[in-house]
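Right, chain A next:
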Amino acid sequence: MNWVWANLDLIRDRTLDHLILSVPPIILSFVIALPLGWLANRYRLSRGVILTVSGLLYAIPSFPMFIVLPALVGTTLRSPLNLVIALTIYGVALMVRVVADGLASVDADVQRSAVAVGFSTWTNFWQVELPLSGPVLLAGLRVVAVSTVSLATVGAVIGAQSLGSLFTDGFQRGIQAEIITGIVATVLLALLLDGALVAVGRLALPWTRARKSVRAAARLRLPVEVTP
Partner candidate 1 sequence: MNIFGDALNWIIDPANYSGPGAIPMRLLEHLGFTFLTLLVASAIAIPFGFVIGHTGRGRGLAVTTSGGLRAIPTLGLLTLVALWIGIGLGAPYVALTVLAIPPILAGAYTGFEAIDRGAIDAARAVGMSEVQILTQVEIPLGLPLLIGGLRSAALQVVATATLAAYVADFGLGRYLFSGLKTRDYAQMLGGSILVILLALALEGIFATIQRVVVPRGVASTRLLVDRARPARPRPGMEPAITKGNP
Partner candidate 2 sequence: MIEFRSVSKQFPDGTLAVDDFSLTIPSHRTTVLVGSSGSGKTTLLRMINRMVDPTAGTIEIDGVDIASLEPVKLRRSIGYVMQNSGLLPHRKVVDNVATVPLLRGVPRKTARADALAMLDTVGLDRGLADRYPSQLSGGQQQRVGVARGLAVNPNILLMDEPFGAVDPIVRAELQQELVRLQSELGKTVVFVTHDVDEAFLLGDQVVILEEGGRIAQIGSPTDILAHPANDFVASFIGADRGKRALHVERHDGREVLVDSDGRLAGVLVGDAAPGQVGVPR
């Protein structure tokens, strides 16, 4: 614990770095995955293409991804932007399938009746499909949040600052406490963002009790960090 008290400033700075790296990808992946997931659910052909591509992107290990991205999109290796883009790719790859499945889970009768009473495709999506698939989307987003926070630590090996820097620094200097602090801080940050999402979900989906989405999250069998 002595190490923690002596380095509170460092921990705070790295936590802020970590937030800057992980919050934008979580939001971006939801926004980007929404139309893609809708497309994947709507048409057979697009489903095959979108889900295959996202499956392949998700299979790419993150460390090589961080290195390849600058060559592809011209980012600087150690810049936060490089990591944000990479983490967004993973988030989208994961979230697209969730959106497609979530939309598919909306009761067909409800949809038919919505169309029958005169909803257009556009209003049907915003007022029927999206809210009703809300619990599934929320559960998926929570997985994205936890996995993004965890993945962001990998950036430390290419020199991008985050809580992961406590791992590399602690390892090189042989300070066990620093590594453990990093692990605990990462897990706490993940829990914090997860809790924030639950709170947002409670506000946005008042008709579902929060317990439901907790159970839904427990049901997600997705490996949270397949690609460190």
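Here is the rule we go by: a residue touches a chain if its C-beta (ideal position, glycine included) is under 8 Å from a C-beta of that chain, and two chains touch if they have at least 3 such contacts; residues count from 1.
Candidate selection criterion: all candidates are chains of the complex that A comes from, given by their letters.
Quick caveat, the model's predicted, so the values are computed rather than measured.
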{"item": "Candidate touching chain A in this complex, from 1 or 2", "value": "1"}
{"item": "List of chain A residues in touch with candidate 1 within their complex", "value": "47-48, 51-52, 55-56, 58-65, 67-68, 71, 97-98, 101-102, 104-105, 135-136, 139-140, 143, 146, 150, 153-154, 156-159, 163-164, 167-168, 170-171, 174, 176, 179-180, 182-183, 186-187, 190-191, 211-212, 215-216, 218-228"}
